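Moving on, here comes chain A:
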Amino acid sequence: QDDVFRVAAVAPSAAADLAFSQSMFDALTLLDEELGDAFEFTFQEGTFIVDDAAVAMRDWASSGEYDLVIGHGSQYGAVVEELAAEFPEVSFAWGTDNNTFGLPNVFAYTAAAEEGGFINGALAALLSEAGNIGVVGPIEVGDAKLYVDGFVSGALSVNPDATVGVNYIQSFSDVPLATEAAEAFVANGADVLTGSAQMVVGPIAVATDNEVLWFGTQSSQAELSAESGVTFQVYRWDVVLRDIIASLEEGVLGGESYVLTLENGGLEIEISEFSGLDETTLAEVEATVATLTEGIIAGDILLLPDMVEATPEAGS
Partner candidate 1 sequence: MSISPATWARTALNRLLDASPLVIALLLAFMVASTLLLALNVSPLEGFASMFEGAFGNENSTAETFVKATPMLFVAIGICIAFRGGMTNVGGEGQMIMGAVAGTAVALAAGEPLGWLGIPLAIIAGFIAGALYGGLAGWLKAWFNVNEILSTIMLNAIAVQFMNFMLNGPMLDPTEAGVNQIPKTARILETIQLPRLSLPLPPGVADLFSLQNAELFARTRLHWGLVIAVLLAVVAYFLLWRTTVGYRIRAVGENERASRYAGISVRGHMVLSMMLAGGFAGLAGIIQVLGLQYRLQTDGSATGFTGNAGFNGIVVALFGGLNPLGAIPASAFFGGLLVGAQKMQRDLGVPAALITSINGLIVIFAVSSEYFRVWLTRRRRLAEAEAQQKAASASTAGVPS
Partner candidate 2 sequence: MSVQATSSSPSERIATLEMRGIVKRFPGVTALKGVDFDVHAGEIHALLGENGAGKSTLMKILYGLYQQSEGQVLINGAPVHIGSPHESTKRGIGMIHQHFMLVPSLTVAENVALGMPSGRGGVLDLKKISEDISQLSQKYNLRIYPERPVWQLSVGEQQRVEIIRALYRGAALLILDEPTAVLTPQESDDLFIVLKQMAAEGHSIIFISHKLHEVLAISDRITVLRDGARVNTIPAAGATRLTLAEMMVGRPVVLEYELPPPVRGEARLTVQGVSALSERGDMGLKEVSFTLYGGEIVGVAGVSGNGQHELAEVVAGMRPLAGGTIHVGDQPAGGKSPAALRQLGVSYIPEERMIDGVVKNFTVAENFVLKDQSDPPYALGRFFLRPRKIAEACRQIIHDYEVKTPGTDTPIKNLSGGNIQKVVLARELAQQPTLLIAAQPTRGVDIGATEYIHHRLLEERAKGTAILLISEDLDEVMALSDRIIVMYEGRAVGEVLRRDYDVRTIGAMMAGAGRGD
């Protein structure tokens, strides 16, 4: 083998989805830029059919050309579990999950999305004049659920009387439906919106049009959301990847599970440079982000009290 480190990854949606898949693509691109000739990657996007991902990963694994095969999506877990057992000499990574199946050649990674969710939620409650906030979620699982739960908890920690509506539209990709879900929130008085997954491009447009605030997660949506965007929780998978590469160089093929956190720098809260907030408010936002980040890292903040398990009551 040569000195080039080769990575192959499958992801469910487009590499430029402003959300989950893009977060991994950006990380790989970043490493590629940094490491130059010593790093190469193959990226198969749009593989929402799990079986297609299985074919791809099997192909990569059996070719023996790749140092690391990534299944970027929790739906790929079963595939990774099976393949890793069959190809013990190849290293696999998958997420978001923390399960390595007890296999020595599997890394798992996930994001503590509730951390950024909490910060976004707290800011949302702070900036909402109506005390009415809308959340458009995909399906109630994975990092989307963690983000939403953290968001609700954060909002209620600032304003216990706030109305935080959560609507899981049962789809990651249905933009029209997500849009109307957002419209429904606005119609019911929400002046802050957030959401997760690639269909949020719809809600973002709704936020912009109705001049209400938008909080994002997974990737930066600052450009798209323009003046309505406030803060974004950005996943920095390069943090995990660096660790994995280091392990591999030491000959460790897996067995480790990683979590992106504010603490390890895998989660970043980006404050939009386009946000239309006035300077004092912006300063307030910056300060809040700083204190909350510190608090969360220090473990002083209870992110997910049990009470947020249930959907909060309507504002009655």
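These made the cut because all candidates are chains of the complex that A comes from, given by their letters.
By definition in this document, contacts are C-beta pairs under 8 Å (C-beta built on N, C-alpha and C of every residue); 3 or more make two chains touch, one makes a residue touch a chain; residues count from 1.
Just so it is clear, the structure is predicted and the values come from calculations on it, not from any experiment.
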- Message: Sticking to the defined contact criterion, which numbered candidate from 1 or 2 is in contact with chain A in this complex?
- Response: 1
- chain A residues within the candidate 1 interface of the complex: 8, 12, 42, 44-52, 54-56, 58-60, 62, 73-75, 77-78, 82, 86, 97, 138-142, 145-146, 170-173
